[in-house]
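Every protein chain except one is present and positioned as in the full complex.
Presenting subunit A:
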Amino acid sequence: MDFLGVPFPVFAGQLLIGLINGAFYAVLSLGLALIFGLLNIVNFAHGALYMVGAFVAFLLLDVLGIGYWPALVLSPIIVGVFGMAIERFLLRPIADLDHLYGLLLTFGLALLIEGLFRQVYGVSGETYAIPAALQGGFNLGFMFLPTYRAWVIVAAVVVCGATWFLIEQTRLGATMRAAVENADLVRAFGVNVPLLVTLTYGLGVALAAFAGVLAAPIYSVNPLMGSNIIIVVFAIVVIGGLGSIKGAILSGFLLGIAEGVTRVYYPEASNIIIFVVMAVVLIVRPAGLFGKTA
């Protein structure tokens, strides 16, 4: 059975890998987009905090015997609180300076955090077992679908959908969108915007940690896992349109798929396809696919 010139199982297999990568891209770029929208900084610490999310899950299990399901909730909370502390005590004091300082500060933080974990855990990585309920898989006839991989896609779609709902359909989300446009005026209505900024950073970072926990059983829990993925995620945020929630989610999944499909037809290009797309998008639509032109 051939599909566009390749055996269908090969195509479907790469499509699945693409979807899974896309799931991580989507959750990570969504967090970045949230943070960029309200804080106007590119959060270079995002990859490091994704890695911390995975490590927190690993440590919860290794040290306290707390398993995957509680970790899926606990790790984002722990990392989210850590992120709120970063915002409150490091980013807020420099919020009035050029945004470049925020970028440099988060970049420095990323190096610090990664260095710290490398010092303790080395670069070989720790393994994290797939939880019992998600082991095994389904035989779809044309391919084998591991249960855990299906779960990753479902979980990412649900979390992205819930975040989109929060931002686009609730009072709180409307306040956040308004604060992105004109923080001063929202403050003059009596909204504690600095608190809203802290919570937003915490939420963005918690999403990164959630992705980290999802990743732990698939990839090895490794201090460098964040820096490996984050450059691609930055490209995706740019393609989707800086600060666009819908753009971040959709381009995350789409580019994951594009990567997978490229791997079928021209494997050599699979590592650069996202950057090629980014270049083309920047030429044709500089504000990104879903960005608002100023």
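Just so it is clear, a contact is a pair of C-beta atoms (placed from the backbone, for glycine too) under 8 Å apart; a residue touches a chain by one contact, two chains touch by 3 or more; residues count from 1.
Everything that follows uses one rule, which is that contacts and distances are computed from a predicted model.
Chemist: Just go with whichever of "SWIM zinc finger family protein", "Ethanolamine ammonia-lyase large subunit", "GMC family oxidoreductase" or "ABC transporter ATP-binding protein" UniProt uses as the name of the absent chain.
Modeler: Matching the unshown chain against "SWIM zinc finger family protein", "Ethanolamine ammonia-lyase large subunit", "GMC family oxidoreductase" or "ABC transporter ATP-binding protein" yields "ABC transporter ATP-binding protein".
Chemist: With the missing chain put back, one of A:2, A:181 or A:268 would touch it. Which one?
Modeler: Hidden-chain contact among the options goes to A:181.
Chemist: Against the chain that's been left off, what residues of subunit A make contact? List them.
Modeler: 171, 174-175, 177-178, 180-182, 184-193
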